[in-house]
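Heads up, one of the protein chains got dropped from this complex, but the rest are sitting where they should.
Chain naming follows the written order as A and B, and within any one chain the residues start at number 1.
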């Protein structure tokens, strides 16, 4: 499409005002990273930091920040541009005009095995070899990729996508516009065993898992149901691959959990919490709204709203950075101390 | 059912003596957490610590510890109760009267693909799209949920449950009364490569995986077979989600491994070992009976029976706690040391 058409599409949907250079109007056939761009593709520059790439890119159009000198650079090179205070956001909107992930066509594949008591909404797409057990309820426009298994009584909201080979267990309720990626398991039995003299007695897990709207769960991640009550994931929270969320966790809205994060039972988390990769949280800990845990942090105690913690056991990030700097000097400190002791 | 009926059922099976208050006999329709209880549900109080919740709960019946003052509180509020020295154990028994996880009905789904040389016991339940390869042997009452794949020659004991989409590879032998949760992979090839001048030479993994009776393996966990000999998991050991057990590990009975634990090759572990979440153990380490590893511990050396270890590399827990307390003061210690040096 012409760059001008693309701009019109962006403008209508964008929440940020766009400045436009109308003088050049190339055909745009795709999107690209600025340092690997082909002609007739659109790319973006996040900030001044990447300004020098404007001088060498082969992209025909750029999304720029609101910095006149960058715009001048683009003009010098004959590159079409728009400018915005959120280049990455606008670029994300632009990608969606050139690429949409594969979706099944609405319809039910003849190899799917669907219990007669299951209820399917309008325009659902059910792939090959899908199994849907008794009493499950799927909303309108739900897309279930091949080999997914849905246990009895599961509820799934409108337009939610289940990728291939994921499993949704009984007592799971998934909201609208969610994406469950391949191999994820939602609603499986919590790890509940009571120590008894003979070893371990299984506690049946009779609770529920609730995913609110627009939650994403990454590939091969697992979210367990509890013995009692619910495991709940708040609206718009995004969970990466290979994450484990144990029975009874209560997660807020708009949280982000990176790959291989692990939450033990009954963790309570406010909105907009960010957990970097491989973070672990022990059971019953509370994490305040907007808190941040650095990669590999091991959290044993409550974290205050807005606090950033690091380390195992996790401590305030700034303290960790200072203490770690000294950690590297421990051998030398030890020698100094011995020396001082001798000289006393 | 009437509370009195429930008590009779518990009494017949329970190993702990129960004290009963016969004066009130409500209908019990379900179980609940004490702080979220609805009327006509049964809940429990583990110890004095949660005593104040008796004053506010809406539960109609409680399982209490053997503490007369708690029983008096329940009587004051008109709540039926039984008392025992193991409230959580008795509650776990009670849940099972109100909730049982979904099981397939015995029978073989017509979409299952079963090799004619496979042997199936009495009353097996084989779900849709299950694949069972040549020579596999399934005991009586085995339940195989949809989309499970069983490779040739696998053996599975009586009443074992395989949840949806798990995979059991050749040379795996699973005992009776085991539960393999969704997406788990048992008996896959160990990660065995020999460094050669051209890179890595694959060593074929010709050994076996043996799961003894009553083992549970969590969702998306993986247990590899070795090049030679066996990988073995002892009776009644319980393994949580996303755990990795490498080729040749020898795990004792009644062990507990929490989520995302990782064991490198040939780890040897006694009975009743407890590994908290995200613990890692390097290859060939021996862990003594009853040892405990704290969350995120990285174990590089043998651990003695009964010892608790923490940290990376793991050290005795008490030492770790003391050293960590000082770690947080390292910046201040460093300053002090510099000052002392100057003033010398």
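Methods note: contacts are C-beta pairs under 8 Å (C-beta built on N, C-alpha and C of every residue); 3 or more make two chains touch, one makes a residue touch a chain.
Quick caveat: nothing in here was measured; it's all calculated off a predicted structure.
Although one chain is not drawn, the whole complex shows that of B:57, B:133 or B:236 it is B:133 that touches it. Contact with the omitted chain, checked across B:77, B:103 or B:202, is made by B:202.
From the options A:6, A:83, A:150 or A:219, the residue with contact to the chain not on display is A:219.
Taking the complete complex into account, B:246 is the one of B:90, B:233, B:246 or B:275 that touches the chain left out. When the omitted chain is restored, the residue from A:242, A:269, A:292 or A:309 that touches it is A:242. The chain not shown here touches chain A at positions 15, 30-33, 36, 86, 88-89, 91-93, 95-96, 98-102, 109, 111, 127-129, 145-147, 163-165, 179, 181-183, 216, 218-220, 236, 238, 240-242, 253-254, 256, 258-260, 276-278, 295-296, 311-312, 324, 327-331, 333-334, 337, 340-341, 344.
Listed here are the chain B residues that touch the chain not shown: 111, 113, 129, 131, 133, 147, 149, 151-152, 165, 167, 169-170, 183, 185, 188-189, 191-194, 196-206, 220, 222, 224, 227-229, 242, 244, 246, 260, 262, 264, 278, 280, 282, 298, 300, 312-313, 315, 319, 322-323, 325-327, 329-330, 333, 336-337, 340, 343.
What we mean here is this: only the chains that are shown with their structure count from here on.
Spacing of chain A relative to chain B, judged by their CA centroids, is 27 angstrom.
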